[in-house]
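The following block contains the structure, expressed as structure tokens.
Here the complex is missing one protein chain, while the rest keep their positions.
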Amino acid sequence: MIKRTLNPAHFALLPMAFAAVAVYLGSMLWTLRISMSSSRSLPLHDFVGLAQYQRLFTNERWLHSLHNLAIYTPLFIVACLCVGFLLALLVDRQASGGGVLRAVFLYPYALSFIATGLIWQWLLNPELGIQQAAHEWGFGGFRFDWLVDPERVIYTLVIATVWQCAGLVMAILLAGLRGIDADILRAARLDGVPAWRIQVSIVVPMLAYSFATATLLLLTAAVKLYDAVIAMTQGGPGTASEVPAKFIMDHLFGRANIALASAGATVMVLTAVALLAPLFYARHRARRANR
Amino acid sequence: MTRRGHRDPAWWGLAALALSAAAFFLLPLYVMAITSLKPMEEIRLGHLFAWPTQLSLDAWRAAWSGACTGVACEGIRGGFWNSVSIVLPSTIIAITLGALNGYALAYWRARGAALLFGLLMIGAFIPVQVLMFPLVRMLGPLHLVGSLPGIVLVHVIFSMPIMTLIFRNHFAALPRELFLAARLDGAGFLRIFVLLMLPLSVPMLVVAAIMQATGVWNDYILGLVFAGREHLPMTVQLNNLVNTTTGTKLYNVDMAATLLTSLVPLTIYVLSGRWFVRGIAAGAVRG
Amino acid sequence: MASVTVRNFSVTLGAQPVIDALDLDVADGEFLVLLGPSGCGKSTLLNAMAGLVDTSGGRIEIDGVDATWATPRERNIGMVFQSYALYPTMSVAGNLSFGLRARGVPRAEVQQRVQRAAALLQLEPLLSRKPSQLSGGQRQRVAIGRALVRDARVFLFDEPLSNLDANLRASLRRELKLLHQRLGSTMIYVTHDQVEALTLATRIAVLYNGRIQQLGTPTEVYDRPANRFVASFIGAPPMNFLEGRVSITQGLRRFSVAGLELDLGHYRPDADPLAEGETLELGVRPEHLRLCDDGTHEAEVTLTEPMGNSSIIWLRCGGAQWAALAAQQSLPRVGSSARFEIDTTGLTLFRVGDGTRR
Amino acid sequence: MASVTVRNFSVTLGAQPVIDALDLDVADGEFLVLLGPSGCGKSTLLNAMAGLVDTSGGRIEIDGVDATWATPRERNIGMVFQSYALYPTMSVAGNLSFGLRARGVPRAEVQQRVQRAAALLQLEPLLSRKPSQLSGGQRQRVAIGRALVRDARVFLFDEPLSNLDANLRASLRRELKLLHQRLGSTMIYVTHDQVEALTLATRIAVLYNGRIQQLGTPTEVYDRPANRFVASFIGAPPMNFLEGRVSITQGLRRFSVAGLELDLGHYRPDADPLAEGETLELGVRPEHLRLCDDGTHEAEVTLTEPMGNSSIIWLRCGGAQWAALAAQQSLPRVGSSARFEIDTTGLTLFRVGDGTRR
Partner (left out) sequence: PRAEVMHWWTSGGESAAVRTLADAYRAAGGIWLDTAIAGSEQARAVAMSRIAGGDPPTAALFNASRQFRELIDAGLLNNVDAVAERDHWAQFLPPSILEAVRINGHYYAAPVSIHMPTWLWYSRSAFRKAGIAAEPRDFTELFAALDKLKAAGLIPLAHGGQAWQDNIVFRAVLANQGGADLYLRVLRDRDPRAIASSEFRGVLLTFKRLHSYVDAGSPGRNWNDATTLLITGRAGVQIMGDWVKAEFATARQQAGRDYGCIPGFGAHSPYIVQGDAFVFPKSSDPQALRAQQLLAGVITSPTAQLAFSSRKGSIPIRGDIDSRTLDACAQLGVAIMKDRTRQLGNDESYLTPDQNGAMADVLTDYWNRDRDVAAVQRNIAAALRD
């Protein structure tokens, strides 16, 4: 708006600048460097070019991990957004029970996955959990054994993680919902718009920013998916539910190959850049237009 | 339309939906709870949903003050105050910075800010474990490793991308006229932030608090590396209790411990409810 | 197409009651203008009629059927909100067409109705804009358009023209009148512009203190205000009020005020005839003070306010301030003395206590 | 306390230029009223002056010093937004006092100023309310109050009274005038109400197509409009426009239009004298058509619009439509014939091409 000789924002943003440059950029460069070394459990500073990347992309398990992530991420995000939005509406509608419901939908987020993962492992275990219970209640034909099915195990991860994160999405959207001017919704009701249509055509677009927040949040969570896998499947059956983050972590620690792990991390970051850059640019343009 | 509400079938539909959703969400909690109330013998029988034949709080007692987590066998209570003393500053500082960043990014054109933010967001895609090592290298010389300030700093740094994102988008969604009016009234950067923007962000602040407090409270890996022996958070004990490779497992204690640990975030959630105020920006501008 | 009947209707916002036990009958096809001071509850009443705010009591009937609990959709009401309440994420076209699409009107018709509304409101060049990219008046016009594209049974307008320039306002006023005649739908119209009120209304309702003060045709309300409030509220520049006494000398009633003696021969009181010595408040509209060189009364000009095609001239006479409306351009000098006469056919008398019309 | 000078000022919103290369000098202590059709860029101009929108070119000086890049605070401008932009989380009192507290005015004084403003705007009972609990007009008054509590060097009002009832508007109008005289601060005032424009303005600027069409005193603008647009835009009911020819018979200039012959003796053209046979457009204001039984022209009454203290009477005469403003109450029957005469001192002539005044 106005050219200012001294912009207070610059001062306010100093901590961010420090974090972004010193920590994040620094670490990223460091990681990049290590990914080009032959480091094992301790960082070495020799140079082996792209050997690690070569090894990475000839590694069955890494490729399969990427494949899994490609399946998991969209499912997880979409499911979370839909469920979260639905929950937000439910909570928003309940004048009285709202508080309780909110807590109910939110609590999974408070539990560490070490334990809840185990619970899900049990619930989904055909010999132990839901399928078993169904059989005991006389639904002999009922089958729900995704957890032990290499083809489907990835979906069980979606279920459990959505269960965990939907509440948070709900909270974010709820906060957005509370900002909407009631008159606009009234106008829509006067227009004779069915309730669902109001939500879809007016509320959702007005929550665009909240959705953007949630989506980005979930995206980072999805890419970093690790705890749930460890707690529920340990990547199994076989390597059916392996994910990049676990690959990276395994090599970072157990398999003492931080060079390869760094290479993996670098690849993830580059993917993120590839995903985000256009998004950011578009948003930037849009904001400009509205000013 | 509360009074009208009860009449129409849609309301009942929603209520039913709400209940079934709640049931689905509560199922794991139910299993956890009853497991924590069963003795191991019963758990071994593997009837997941069966109600305990005799309820016993032993597991809870053990989890809180008896179970072994190494040489010490004092349950998880040890780290409680450590956790608190880590969570409070981490949450407050992180949210303050996040809100400030978001505000500055959304309203004040600072050259290069967008770029920094992009950088930050990209950083959010790296697993913390990867960043841990370089960060140790960085903070080691500053004698920040193994101290309370150290761990707080680390938490603040790792949460900055998301916190900033939340608030940036929140402020971007507000009607810009408000900011302009305040500028015209002669209010400066901080005054607008404190008196106008923060009150307008109460629900977002709550969400941020929920996220940050929970995240920090449940973290143990960073705590292990950066907090130092004196400040180990209680999740380290929890982890030692629950997460062992070749040791014996006492599921009832594990579950009790997990539930105990999550009590603090849960209370925050319940209490936060009343701050989800309606219509923050209502009546601001016409259009 | 619909009559609206409101029976001891009450609305409470926050703590205090805004509308209390209000009765109002709007005949089918009527154009009712709702007048009232700022904050008297006009918008609230409209919202309640539309079923957008909870009523704390009473019932509302549309076409004789109870609609107290009917959903807005069932009521099929079109409304222009005072705070335009446009859909911020939709283009102007989207704002106009949303209601129609939601009601499943065929595409082609939607198209053509939107076009018509846009043309009427001079919005064509803006159809693709977002509300945030519109000027105040343009937003208001979109708000009007959104109500007009639908053929509702009842239209509620909440100060729809307040932010438009005179010409646009005049033409839209005319359009609304025609529209009303064409559709014959019932219209309830809140305005602060008395020209709008008097030109559009079939009847005017004056709302104050949560109750209807007077309900009547424009001329009734203007010429025979039910009480002092109505008289003071309608008419700009406002009526002159002066306290005085009735005197009867050999059969003719006169009213002595501020040293003047006014003939009450033409005055027809609502109730029993005026009595000797009654103390009443006189109301004279400025246009009934005519300045002319052969005027019966002498006064000093204290202030003049030119208003283009007419001007207000403030006169002091017998210690009292009088406002006179003068059509002519050539204004008397301030401080000069002027002669004027009072058109006694236009007098109104109010009781001093409750201000009701005598 | 400050003069405002705008030099070839341009603002581009979205794609298209809204203000282009505009020059405007507002003298110190002036009360400039900005008139213009909806969407012509009035608010944009105000925002730009306040430094709230990017200017794509030009400079603005306050008190002779360049303020193009000054912060809003440095400019010390008070503004009433058209969309009120109240602080939703603050009470009315908070909204009013925010600016003062921001400038470090001592508590006591803040208190007392807020009280004064609240009293002036009849907001006392609402001081503790949140904007969302206010009526439209009350919100607007808060917006006004927020600007008035501060003694800014320059005040910008964007249609500040549009949603208030006539009485409130009249009294606030008077208050503003007094305030302006007391503070002597410069005021720039956007309105669509010509009474406001004519009563408040020391000068009027008519904005159209991104440029100032005319800048002058109310009477200048009203009586000697610079061009057809200004003439048509100011004055309600609007001026009558009819095309005709100049004829000169033995020295007397006359104007023949729609079968009438009007004497141009009083007419003083801007430029060189009128020539025989010139085709021009005649502008006659309705108040210059006087109906009287001894009128020179005969016409048929086609429509009458009562407006309380006056009425518009539409006449057909010689195939042309004329609007006449009549003060009297007793209206001629529609369809009846009436006699009228035209006050030739009030004629205006415009060139047919560019519509500039002849």
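The letters A, B, C and D name the chains in turn, as written, and every chain counts its residues from 1.
The criterion applied here is as follows: contacts are C-beta pairs under 8 Å (C-beta built on N, C-alpha and C of every residue); 3 or more make two chains touch, one makes a residue touch a chain.
Since the structure is predicted, the reported quantities are computational estimates derived from the model, not experimental observations.
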For the chain not depicted, the shown chains it touches: A, B
Sole contact to the chain not displayed, among B:Ser83, B:Gln212, B:Asn239 or B:Thr258: B:Asn239
Selected residue (touches chain absent from view) among A:Gln121, A:Thr161 or A:Ser262: A:Gln121
Contact set of subunit A toward the excluded chain (per top definition): 40-43, 60-61, 118, 121, 125-128, 145, 147-148, 150, 153, 232-240, 250-257, 260
Absent-chain interface as seen on subunit B, which is shown: 40-41, 44-46, 67-73, 129, 132-133, 136-137, 139-141, 145-146, 221, 224-225, 228-229, 236, 239-250
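The working rule: only the chains that are shown with their structure count from here on.
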For subunit C paired with subunit D, centre-to-centre distance based on mean C-alpha positions, whole Å: 22
Centre-to-centre distance between subunit C and subunit B (centres being mean Cα positions), rounded to whole Å: 56
Shared interface positions of subunit C, touching two or more other chains: 71, 82-83, 86, 88, 132-134, 136
Subunit A, residues touching no fewer than two other chains: 1, 181, 183, 208, 291
List of subunit B residues in touch with subunit A within their complex: 2, 5, 10-11, 14-15, 17-18, 21-22, 24-29, 31-32, 35, 46, 48-49, 97, 100-101, 103-105, 108-110, 113-114, 116-127, 129-131, 133-135, 137-138, 157, 160-162, 164-166, 169-170, 172-174, 176, 188-190, 203-204, 206-207, 210-211, 214, 218, 235, 238-239, 242-243, 251, 254-255, 257-259, 261-262, 265-266, 269-270, 273-274, 276-284
Subunit D - residues contacting subunit C, complex: 13-14, 35-39, 43-44, 82-83, 133-138, 141, 158-159, 162-170, 192-195, 198-199, 218-219, 222, 232-238, 285-287, 305-310, 325, 327, 329, 346
Contacting residues of subunit B [partner subunit D, same complex]: 175, 177-178, 180-188, 191, 195-196, 199-200, 279-287
